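Reviewing the structure listed below.
And then subunit A:
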Amino acid sequence: MQINGEFQPKIVAFCCNWCSYAGADLAGNNRLAYPENVKIIKVPCSCRVNPMFILRAFQRGADGVILCGCHPGDCHYTSGNYYTRRRMALLFSMLNYLGIEKERTRVEWVSAAEGAKFAQTMNEFTEAVAALGENKRLEDLRCKK
Partner candidate 1 sequence: MKVSYFPGCTLKTKAKQLDKYTRKSAEVLDITLEEIENWQCCGGVFTTARDEIATKLSSVRALSEAAKKDQILVSVCSACHNVIKQTNNAMQTDDEFNFRVNQYIDEEYNGEAKVMHFLELLRDEVGFDKVAEKVKKSLEGKKVAAYYGCLLLRPSSVMQMDDPENPTIIEDLISALGGEPVVYPYRNECCGGYIALENPESAKARSNKVTESAVKSGAEIIVTACPLCKYNLEKNGSEIPVVYFTELLAEALGVKEEN
Partner candidate 2 sequence: MQRIGVFVCWCGSNIAGTVDVQAVSDALQNEPGVVFSTNYQYMCSQAGQDIIKNAIAEHKLTGIVVCSCSPRMHEATFRKTAAAAGLNPYMVEIANIREQCSWVHKDMPTGTEKAIILGKAAVAKVNLNAPLKPGESPVTKRALVIGGGIAGIQTALDIAEAGFPVDIVEKKPTIGGKMAQLDKTFPTLDCAACILTPKMVDVAQNENIRIFSYSEVEEVGGFVGNFDVKIRKKARFVNEDICTGCGICTEKCPQKKVPNEFNLGMDNRRAIYIPFAQAVPKVATIDADYCTMLKTGKCGVCSKVCTAGAIDYTQKDEIIEEKYGAIVAATGFNPISMDKFDEYAYNQSKDVITSLEFERLTNAAGPSAGKLVRPSDGKHPHTIVFVQCVGSRCAACAEKGKEYCSKICCMYTAKHAMLTRDKYPDTDVYVFYIDVRTPGKAFDEFYRRAVEEYGVHYIKGMVGKVSPEGDKLMVQASDLLANKQLHIEADLVVLAAAIEPDKSARPLATQLTASMDTNDFFTEAHPKLRPVESPTAGVFLSGTCQGPKDIPETVSQASAAAAKVIGLLAKDKLTGNPCVAASDELMCNVCSSCERVCPYGAITYVDKEFRMPDRTTRVRRVASVNEAVCQGCGACTVACPSGAMDLKGFATKQIIAEVDAICR
Partner candidate 3 sequence: MNNSTENLQKEIIRSSGVNPKKCMRCGKCSATCPAYDEMEYHPHQFVYMVENGDIQPLLESKSLFQCLTCFACIERCPRGVEPAKLVEAVRLAVIRKQGANHLKADDIPALLDEDMPQQAIVSALRKYSK
C-alpha cells in the first residue's frame, strides 16, 4: 500500500491470549508507540495458528506476518509454543524457498510483562518489512479490488 508516495506495509500479528496479547496491551498502557501497520489477531495459543492462516495473509496481500507467543516453558497450555516453534521453522523455510524473504516472517516470544519488547519488536519488524518493499509472491491478484 502506498500512502503519500510512501510504502506502508501490511502486517498481520497473531498474538496468544495469555502472554503476547497482554504484552501488546501493556505496550498500550505504557503508550509505547509502534507502527499502525501492525494489526493484531487474538488466538488462544500460538499453536492455534494454522500455517494456512499465514499463507492466506500473504495471498491476500500482507507484506509480513509475525507470530507472538509465550516464552518457551511458559506456555499457558504447557507445550503449545513448542509446536509453534517447530511448525513455523518448517513453514518459514518453505516460504523462503517460495521467494518470501525470511525477514517477512517471524516468531517472537513476548510475555505479558514485556510491553516494551512488544513495541520494539513491532518497530523492528515493520522496518525490516518496509525495507523489503511490497510482497508480490503468493499474492492472489483476483483478490485485489
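One rule holds for everything that comes next: contacts are C-beta pairs under 8 Å (C-beta built on N, C-alpha and C of every residue); 3 or more make two chains touch, one makes a residue touch a chain; residues count from 1.
Criterion applied: all candidates are chains of the complex that A comes from, given by their letters.
Computed from a predicted structure; not experimentally measured.
K.L.:
Mark the candidate that touches any copy of subunit A in this complex, from 1, 2 or 3.
P.N.:
2
K.L.:
Provide the residue numbers of subunit A that touch candidate 2 in the complex, in ascending order.
P.N.:
It comes out as residues 10, 12, 21-22, 24-25, 27-29, 31-34, 36, 39-45, 47-53, 56-57, 60-62, 73-74, 76-80, 83, 87, 119.
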